[in-house]
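Here the complex is missing one protein chain, while the rest keep their positions.
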Amino acid sequence: MYKLTAFLCCFVSLTVAAQTEADHSHRLGRALKFPDVPGYKVMKCDLHMHSVFSDGAVWPDIRVMEALKDGLDAISLTEHLEYQPHKADIPHPDRNRSYELALKEAKDHNLLIIRGSEITRSMPPGHCNAVFIEDANKMLIKDSVEVFREAKRQKAFTFWNHPFWIAQKPDGMASLTEMHKYLIKEHLLDGIEVANDGNYSDEALQIALDNNLTIMGTSDIHQLIDWTFDVPNGGHRPITLVFAKEGTIDAIHEGLVEHRTVVSYKDLLIGRDEYLVPLIKESVKIVSAKYIEKSTVLEVVFENMTSSEFTLQNKSPYTFHEHWDMITLKPGEKTVVQVKTKEKLSDINLSFEVLNAIHAPKSHPTVGFQAKVQG
Amino acid sequence: MYKLTAFLCCFVSLTVAAQTEADHSHRLGRALKFPDVPGYKVMKCDLHMHSVFSDGAVWPDIRVMEALKDGLDAISLTEHLEYQPHKADIPHPDRNRSYELALKEAKDHNLLIIRGSEITRSMPPGHCNAVFIEDANKMLIKDSVEVFREAKRQKAFTFWNHPFWIAQKPDGMASLTEMHKYLIKEHLLDGIEVANDGNYSDEALQIALDNNLTIMGTSDIHQLIDWTFDVPNGGHRPITLVFAKEGTIDAIHEGLVEHRTVVSYKDLLIGRDEYLVPLIKESVKIVSAKYIEKSTVLEVVFENMTSSEFTLQNKSPYTFHEHWDMITLKPGEKTVVQVKTKEKLSDINLSFEVLNAIHAPKSHPTVGFQAKVQG
Amino acid sequence: MYKLTAFLCCFVSLTVAAQTEADHSHRLGRALKFPDVPGYKVMKCDLHMHSVFSDGAVWPDIRVMEALKDGLDAISLTEHLEYQPHKADIPHPDRNRSYELALKEAKDHNLLIIRGSEITRSMPPGHCNAVFIEDANKMLIKDSVEVFREAKRQKAFTFWNHPFWIAQKPDGMASLTEMHKYLIKEHLLDGIEVANDGNYSDEALQIALDNNLTIMGTSDIHQLIDWTFDVPNGGHRPITLVFAKEGTIDAIHEGLVEHRTVVSYKDLLIGRDEYLVPLIKESVKIVSAKYIEKSTVLEVVFENMTSSEFTLQNKSPYTFHEHWDMITLKPGEKTVVQVKTKEKLSDINLSFEVLNAIHAPKSHPTVGFQAKVQG
Partner (left out) sequence: MYKLTAFLCCFVSLTVAAQTEADHSHRLGRALKFPDVPGYKVMKCDLHMHSVFSDGAVWPDIRVMEALKDGLDAISLTEHLEYQPHKADIPHPDRNRSYELALKEAKDHNLLIIRGSEITRSMPPGHCNAVFIEDANKMLIKDSVEVFREAKRQKAFTFWNHPFWIAQKPDGMASLTEMHKYLIKEHLLDGIEVANDGNYSDEALQIALDNNLTIMGTSDIHQLIDWTFDVPNGGHRPITLVFAKEGTIDAIHEGLVEHRTVVSYKDLLIGRDEYLVPLIKESVKIVSAKYIEKSTVLEVVFENMTSSEFTLQNKSPYTFHEHWDMITLKPGEKTVVQVKTKEKLSDINLSFEVLNAIHAPKSHPTVGFQAKVQG
């Protein structure tokens, strides 16, 4: 059969409609969920991916469908311009083609398509991405610095891909070369991936912090999201949460330039405290606090509003009646913590080290949660 | 990163290796399993699918990977020759290209790639497939009969696709036109799909039986197998089991020409008794039969050797001690049936109507199972 | 700790309260569900069980808790009077004690406790139950007929337990002895178990039909319901659905006397057509029927309102677009069936043999389902 309203007919495929419904019911919860924070919309972005227009295995429409299933707000197809293994079959001279096909597929959905391309080099500087470009064709420049200048002429946001890639860095340790230092100094390189595919790098995070780069996380998907990230068993791709003033491409761009990001990688959140902590405070809430009758044991109910598991370590002066100093809050669930307060309080203040959040290598933010005690 | 040993480096991606392992562990049992029968290898074939080389959404390599995950023995990429919605991007003039790419991807695996193409027409005759062709380019013939003659010159096996497709047949009832009758009479049309994608047709089966056509079942996949057939929840694509004298392309061809097929569609098996019954007898075995002490109640242990569930209705003179007249045998599992034989027997003969098998519309084969009683 | 408000303290155990909540959430759906039918409340009853007061392993309160978890409406603890293996420890002379303890436990819940006792004999007549008795102590009568007369003096309803029990009937084949015939003739025996624990008997059903006995199904639980019936994996105990004029003990009694029962055993429903068919018609409903656009294929949506799976075999003149002649309706779910009607109908009539329902040995009722076609 034809995939779409084909040239021989023009009806809506009901089988496909039925199947999509079934799909939704069983994948309930596949969508990634993070709350907005005061002042910002939190936009779920994957700005590094490939289709058949470079070395990916799918037509751009699948990238759009995957993103919709994952509940993303924005994606960018960042094809290699120089590496075109399918060129014999897809000789299309316009390097914006992948973007245009994705844009067409996404047109009736809430998904922003950001024009981008990869800048693919051996080390240094290795692979980089330029997103929010105006014309990918003009990015086909041999000189490794000049191509960044062109990106900047186009007002692109640029970032260093997987600086920990073993193929280019056999020790897996991200580190700046002179060329990277130059690109940063010249404001030609804006961000750095700390998470890519199945990898996370403490060293990349340290580079971001030391050089005031935007912290990025991406899927770098080539094959299928479902296979690579084991979606049926609860896995998901790395994404960058961009704190944007509104839900537009321009606002995402502005947020990235201003370093307002948190990366979601597996159950880990990576970011600067000024974005990471507000996000955690909106992600985990005390929804009630009430004393157990005839006791000074306070039942505090936490709710995890996200699709990510939280692991908290107690840093309060109190001890608990069921938990030791570790508390796990499952995605979307409520968890009761019985707090022994010794005296009856009118307000409860609890603070936890958030072990699934990182603001610097091997360092976790400690976050306070407050609530009024009921009755 | 690059998908394969890319132009900048030449190492085996370890991330991919690790991921594949994880994949295997959680998808244990995704592979379709059917036993061989005396005299034949039972080859699991999907001979109708699309890639980006017509209106599919993936590069041919994904079709190969999906087939390997599903445990298939042979596939054919049957691109539309006339319907080329990606032509602006993939103007490749050689219509064998899709086949060649799949062949390359499959080269280190136990998966046969059969050259094929679709013959895409409005009704009549609607869509057909020609597989085991020699050159897809020569199949680009406008005349709807002449193209079948060319297929036959190439020694192809041909079959009618989804004769129940609502887009071409608004009542969903497969029925022969004069042109189909002509094609059959002229030995230009060899088979007919009774199952395609998410549909099964009693009428198509009747046509196969009345006209001595080969019974076919295919995925007709355009998007992703995992999504379309809900693989994470235990779904699978329709396939054609070909009873081949050996595990080669030629032997599959011969088996198809000789109508030696059974279709596996969901948990249904569809075929002629002479292939269906031996397949059932190899699929379900009595592995032990022993009397419960001090009784004439015989514990008969059945084993289902396949990936398909069996639903049996008792047609024996005996009644059971736990089951009513319906027995379900789960894939890969053993099931104990306690048979009340009144007297102690030395051999047990049980016969069941196999409700998940069809040899004619609304008609199920009745199959006998025998075993020696132990001790 | 103490189980209840103990002698040293008088507070409500909060741990227990919290645990019960968790319990509910994970066992969502453990409760057995069957709809009422026109004119009758359908009461879920288990009228055969044991506690430590005969040879069971639990205090009567656990039987009440199990029944509440299973969503039952009424239970009867039918202790052996003659077989008292715990007598050395529990010499309580009052054989109503078990009933009284259950009654106390159930007092704040919607669960009726029916006074009963077992009449435990070797064959003939084997084991029988008397329920709705007035005083179990008076049932301690040696003579096997006289004890039934006493039961009847107390206005009890009596039934034959597991007439297929291998310990008393090595062929597992229920059959009437002269004594049974006498008891029936004298109106001393009202019902017969066709399902008990993990067994179902065609022969017992035939005896019920031939002798106008009430069809009964019970758990006969001695140990734990969760273990014996594998509740965590979706198993459940056999129960008797009594068609009662209201939700009272008297009304259940009247319903039993009038043979208005259907037994639920695994996914099987066993009963006389006059109760079985109305139950099926309330259990499975067509909730919508609408043509697929530009076609004569009707999408009929079935809903299974029960906790039991339905297996239907198509006996309509129509064929389907996705299903073969077998349809499975999962508990609590909606299922779409695409019916090929050839012409557009204003009403749809479908009839199915219900393979998981039995009104006589190896015989299933055929039930019609009607609906108006929409739009």
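We just call them A, B and C in the order they show up, numbering each chain from 1.
Just so it is clear, a contact is a pair of C-beta atoms (placed from the backbone, for glycine too) under 8 Å apart; a residue touches a chain by one contact, two chains touch by 3 or more.
None of the values given here were measured: they were computed from a predicted structure.
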Selected residue (touches chain absent from view) among C:Leu32, C:Cys45, C:Met139 or C:Ile166: C:Ile166
Touch criterion as defined above, residue of C:His222, C:Lys342 or C:Lys362 at the omitted chain: C:His222
Touch with the omitted chain, as defined above, among A:Ile166, A:Leu209, A:Ile249 or A:Met305: A:Ile166
Touching residues on chain C - with respect to the absent chain: 1-4, 6-9, 11, 13-15, 18-19, 22-23, 26-27, 50, 52-53, 55-59, 61-62, 65, 80, 83, 85-86, 88-92, 97, 101, 120, 122, 127, 161-162, 165-168, 196-199, 220, 222-224, 226-228, 230-233
Touching residues (missing chain, whole complex) on chain A: 164, 166, 170-173, 198-203, 268, 292, 294-297, 311, 313-314, 319-326, 338, 340, 342, 355-356, 358, 361-362
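Keep in mind that, in the parts below, only the chains that are shown with their structure count from here on.
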Classification of the chain A:chain B interface as same or different, half of numbers criterion: same
Centre-most chain [mean C-alpha coordinates]: B
Where chain A touches two or more other chains at once, by residue number: 11, 14, 18
